[in-house]
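For this depiction, one protein chain was excluded, whereas all remaining protein chains were kept in their positions.
The letters A, B and C name the chains in turn, as written, and every chain counts its residues from 1.
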Amino acid sequence: MITGGTIDKEYDPLTGELTFSKSHLINMLNQVRCKVRVVLEEVMLKDSLQMMDEDREEILNKCIQCQENRIIVTHGTDTVVETAQFLGHHVKNKTVVLVGAMIPYTFGASDALFNLGCAFSAVQVVHPGVYITMNGKIFHWDNVRKNKESGEFEERQQEGATSRDRK
Amino acid sequence: MITGGTIDKEYDPLTGELTFSKSHLINMLNQVRCKVRVVLEEVMLKDSLQMMDEDREEILNKCIQCQENRIIVTHGTDTVVETAQFLGHHVKNKTVVLVGAMIPYTFGASDALFNLGCAFSAVQVVHPGVYITMNGKIFHWDNVRKNKESGEFEERQQEGATSRDRK
Amino acid sequence: MITGGTIDKEYDPLTGELTFSKSHLINMLNQVRCKVRVVLEEVMLKDSLQMMDEDREEILNKCIQCQENRIIVTHGTDTVVETAQFLGHHVKNKTVVLVGAMIPYTFGASDALFNLGCAFSAVQVVHPGVYITMNGKIFHWDNVRKNKESGEFEERQQEGATSRDRK
Partner (left out) sequence: MITGGTIDKEYDPLTGELTFSKSHLINMLNQVRCKVRVVLEEVMLKDSLQMMDEDREEILNKCIQCQENRIIVTHGTDTVVETAQFLGHHVKNKTVVLVGAMIPYTFGASDALFNLGCAFSAVQVVHPGVYITMNGKIFHWDNVRKNKESGEFEERQQEGATSRDRK
């Protein structure tokens, strides 16, 4: 499920800005010779700083209603934790892994493909639940935050946080 | 653990051949902003078609003797199944994931980083055992073959093959 | 002579902005195996929209005072025409070619290296004067403009414009 984020952005040389024109997920999966059966659905192409409640509601509905039990959601890293928390409270009996990138896939020296690979393995083996894969790690939805200074994801300091559901 | 393979090859413009000069794993991990604690050890840089029994013995010994319980082995795809089978018979109580690439990391449009991401997630969550991650899938060592015509990895047709140890 | 511009910009994943950290010209020349004797001087690293009169004065002084008679100036494309005009009125008996890029060299699918190649040939063969090379063309300083809508460089509609000095 494609929702946007830096992973899918492009550079517009006329404005000097990063924009969306189309998702590159299909190119990414072809480039890496992925042979897992994948259904790609582009729900939106948004910078996650622009996501509103109704966007998260739409992502949730798609997760619940789709036939698949294992879902990867590409998402902007700025508010992926909020979306993960929202899904975590409402999605049952499915495995959802949210993933993004700090550098757009189109920029060459990107983390996009590595992160996507992490998501692909995780979604096939973790117990049902909602997760984020970034920086080579798998985080449970209720134990993750984005460190805005470093741009890295880490476990939250959370009373009662456990590493359940990671095996 | 680095053993070579196409994933780490470079193009030599003077000969027109693919060769090894040094491993690129450290660059790869920096590029993708991997924050998992990793110990990199370059054991050899070989095309896996040139691997001999003593090479596989060396890989096995390193796996058994090293302090780590979760090991990723970068390896050429041509004989990674043989190495996985050898390790599978002898490695106990550790998780080993072998991974390679069909296109060198240095070539740009490569599957290397995606495959490495798959390996990183897998090695953190699967049950102890020996595995191969290629084409977005996680294979148990005793149920995998490389399809030489397509260049893809798939499950072997094996009597009694199960999907044990994959969750 | 390096003055900045998109050609030398990088993407900062923490801010989502394009910034300067260091020039990449030395990497570019090594990548393309350039064997022309080159003296690289980084005068500034500025977006050309931020260039002031004193910056252009500095560029002019460097052009006049340096030992070399053939000079390539990397420059932002937004105001390279202004700089070319300023140099054109004041530089005598030297060949100066200004060049930039619409896509940063660091972004992979860039026009940077092609444009630099155009500049390298031009500076070796054109008559002394001041020129801009962009979009595969060589423009004389007094007959060029940047079309802001298309991002392309073209000849200005100019009374008395000739193609002198281009052979």
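Just so we're on the same page, a contact is a pair of C-beta atoms (placed from the backbone, for glycine too) under 8 Å apart; a residue touches a chain by one contact, two chains touch by 3 or more.
Quick caveat, the model's predicted, so the values are computed rather than measured.
J.: Please identify which residue in C:14, C:32 or C:49 touches the non-displayed chain.
T.: The missing chain is touched by C:32.
J.: Extract the touching residues of subunit B with respect to the undisplayed chain.
T.: On the side of subunit B, residues 6, 11, 13-14, 16, 18, 102-104, 106-109, 148-151 touch the unshown chain.
J.: On subunit C, where is the contact patch with the chain that was removed from view?
T.: Listed in rising order, the touching residues are 28-29, 31-36, 102, 108-111, 113-122, 124-127, 133, 135-138, 151-154, 166-167.
By our rule, only the chains that are shown with their structure count from here on.
J.: Let me check something: if the centre of a chain is the mean of its CA atoms, which chain is farthest from subunit B?
T.: Checked the centroid distances; the maximum from subunit B is C.
J.: So, comparing each chain's Cα centre against the centre of all protein Cα atoms, which one is closest?
T.: A
J.: How many angstrom lie between the centres of subunit A and subunit B, each centre taken as the mean Cα position?
T.: 25
J.: When the centre of a chain is set as the mean of its C-alpha atoms, what distance in Å lies between subunit A and subunit C?
T.: That pair's centroid distance is 40 Å.
J.: Using Cα averages as centroids, what's the distance between subunit B and subunit C in whole Å?
T.: 46
J.: Would you mind listing the residues of subunit C that make contact with two or more other chains?
T.: 108
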